[in-house]
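To keep things clear, I will list the structure first and then write my remarks on it.
Shown here: the complex without one of its protein chains, the others still in place.
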Amino acid sequence: MSQVVVESPQQLAGRHRKGRAFEWACLLATSLGVLVLVVLLVGVCVQAWGWLDGDFVSNYDSRHPREAGILAGIWGSFWLIGMTALFSVPIGVGAAVYLEEYAGQNWLTRLIQVNLANLAGVPSIVYGILGLTVFVRMFGAFPDGKVVLVSLGVATLKVPIPFGRTVLSGALTLTLLILPVVIVAAQEALRAVPGSIRNASVALGASRWQTIRLQVLPAAAPGILTGIILALSRAIGETAPLVMIGALTYVAFTPGGIESPVDVVRDPQGVVDAPFDTFTALPIQIFNWVSRPKAEYQHVAAAGILVLLIVLLILNGTAILIRHKYRKGIRW
Amino acid sequence: MVTESTQHADVPALPSLADVTNTFSTDGDGDTVERATKVETTDLDFYYGDVQALFGVSMKVPEQAVTALIGPSGCGKSTYLRTLNRMNDIIEDTRLTGTVLLEGQDIYGPRVDVVALRKRVGMVFQKSTPFPKSIFDNIAYGPRVAGQKNKAALAEIVETSLERAALWDEVKDRLDDSALALSGGQQQRLCIARTLATNPDVVLMDEPASALDPASTARIEDLIFELKQNYTIIIVTHNMQQAARISDHTAFFFEGKLIEFGVTRELFTKPGEQHTEDYITGRFG
Partner (left out) sequence: MTASERGIGASHASGTLTGRVTLSRLREQAIKGLFFCCALLSIGTTVGIIYVLVTEAVIGVGDSKAFFQEVSLVEFFTETRWTPQFADKHFGVLPLLTGTLMIAGIAACIGLPVGLASAIYLSEYASPRVRNLVKPVLEVLAGIPTVVYGYFALVFVTPHVLRPIFQDGLGFDVGVFNAASAGIVVGIMIIPMVSSLSEDALRSVPSGLREAAYALGSTKFDVCLRVVLPAAFSGVIASFLLAIARAVGETMAVTIAAGQTPDLTLNPFRSVESMTAFIVNVSLGDTAVGSIVYKSLYAVALTLFLITLAMNIVSQAVLRRFREVYQ
């Protein structure tokens, strides 16, 4: 060939140098994420040092930084996430079961899937506005507001209509927020169950629901559980929708007046009242402390962040444990 | 100038082709012709982790001729081919012992630059893999990464390569179209042209026509026959008739060992080894 491509050793060495520089740049970028995480965690720990103690966990918020505590936030988040789980698990798993086990390949199914993907990308604050209008205010349909009483023998359920700025409204809003996450995770877990199991069950005369209930769901349970835990850990950190709902920022009580696990047994009315009480949550309190001008509140905020991160660590650690344990056990 | 090129400055001067041992082969008319050895392996062992894939393969490949590697699946012929341009370096946990010489130079030597080697020893794969770029950019890829930026030079390289791959007439008016729009046979000829664009001495082909229909296969075989005038071609094929049709020399591999190597016509009519005869006559596949 007349135009022979001749590359001198210098040119070749230059190419290799460029390649090595590029590799280093990419490595640097990758390490940036690790570095930031380390700096963040160390910074939070340093700021919280000496401020995170038993008093912090058992006190309410206070005008004096040294006396401020996160009790209201812990209990508020507890009730909030508990109720969110109560709503989102059956609805999310039910929707996933429908999409994976029952639905045909038609336009409606495709629409639902596309819709789920879009919902996942909607900013959380828009969910907050939705919750505000639908649950808290119920479109303004009950201008005077009333309370529906339901007797449970041991205690009386007092349901406010509209739901107002209660744990219930917050839980319903968060349910809608994490529903796409739960559904997608559950779908993947269901999809991982091999079709041979379903076929075998049906061949033995089981109905579709029996197959799902007795074979598919138990097999997919670890994956579904992991997905739920991860979705709930996302919900714990959500702040914006709760602000819209009206979660209070300076709060010196817990929902239902339940202040310790013992109260749950001793005060059943409190347990029944809790979902319909106004509330605060861990991230809301943190947000509030960060926003206060007094410099000491930065330390209080750091202590609150540490509590939040510990809770998340426990939750995510559990999810990973479940994932590992059952991954070893599965033998198709 | 010293520091940057020290890495390559003391590359020994290429021995002249007359110094290396000669091999006999036949040209199209059956006359014996002396050809120099282009590629030579000596006692080549190759390992994938702990599994040995090649056992002491020693072979001399003559220049400007077609050498076919035949044998049942899994016998190591593709592995052997890939050692010749060090493509196995990309796979993790592989190693070899023995020597592989390109014109007398050890390609696994400490100062050999793999990138430069692969410009001299090109490879065409079984499944054609055109880049998702235009036809022109596919062919120009090799020269471009080597530093060729001149548009006129690139255009000429592209045209020459496509002509040598017998594809120019079909695509000369649509060089900017996506290469993915070509048919299977055209894509494979594109890949051949792409390999030729770096002006290699040796072209390795790993079952280049096995995924193509008979008409395209015939065109590729014609192409190989023409290419051998300028290039040394080593082709792996599971199709014995193809080997008999187009190659000058044939090597029969079995379970990682080189069983027999010889002039194609002789190997297929009067094989020296019983094993070779059994394979050729179809007693096992």
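Each chain gets a letter, A and B, in the order it is written, and its residues are counted from 1.
The criterion applied here is as follows: contacts are C-beta pairs under 8 Å (C-beta built on N, C-alpha and C of every residue); 3 or more make two chains touch, one makes a residue touch a chain.
Treat the numbers as computed from the prediction; the structure is a model and nothing was measured.
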Please work out which displayed chains the absent chain touches and list them by label.
-> A, B
Using the definition of touch stated at the top, determine which of A:N118, A:T156 or A:N199 touches the missing chain.
-> A:N118
Over the whole complex, note the residues of subunit B touching the chain we left out.
-> 85, 87, 90, 115-119, 122-123, 125, 127, 129, 131-133, 141-142, 144-146, 191, 194-195, 198
Against the chain that's been left off, what residues of subunit A make contact? List them.
-> 15-16, 18-19, 22-23, 25-30, 32-34, 36-37, 39-40, 43-44, 47, 90-92, 94-95, 97-99, 102-103, 111-112, 114-119, 121-130, 133-134, 137, 140, 176, 179-180, 183, 207-209, 233-234, 236-240, 243-244, 246, 249, 283, 286-287, 290-291, 298, 301-302, 305, 308-309, 312, 316
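Rule of thumb we're sticking to: only the chains that are shown with their structure count from here on.
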Chain centre separation in whole Å, for subunit B relative to subunit A (CA means) | 57
Touching residues (chain side subunit A, partner subunit B) in the complex | 1-5, 7-16
Subunit A partner, complex, touching residues on subunit B are 1, 4-5, 7-9, 113, 115-116, 119, 142-143, 145-148, 153, 156-157, 160-161, 198-199
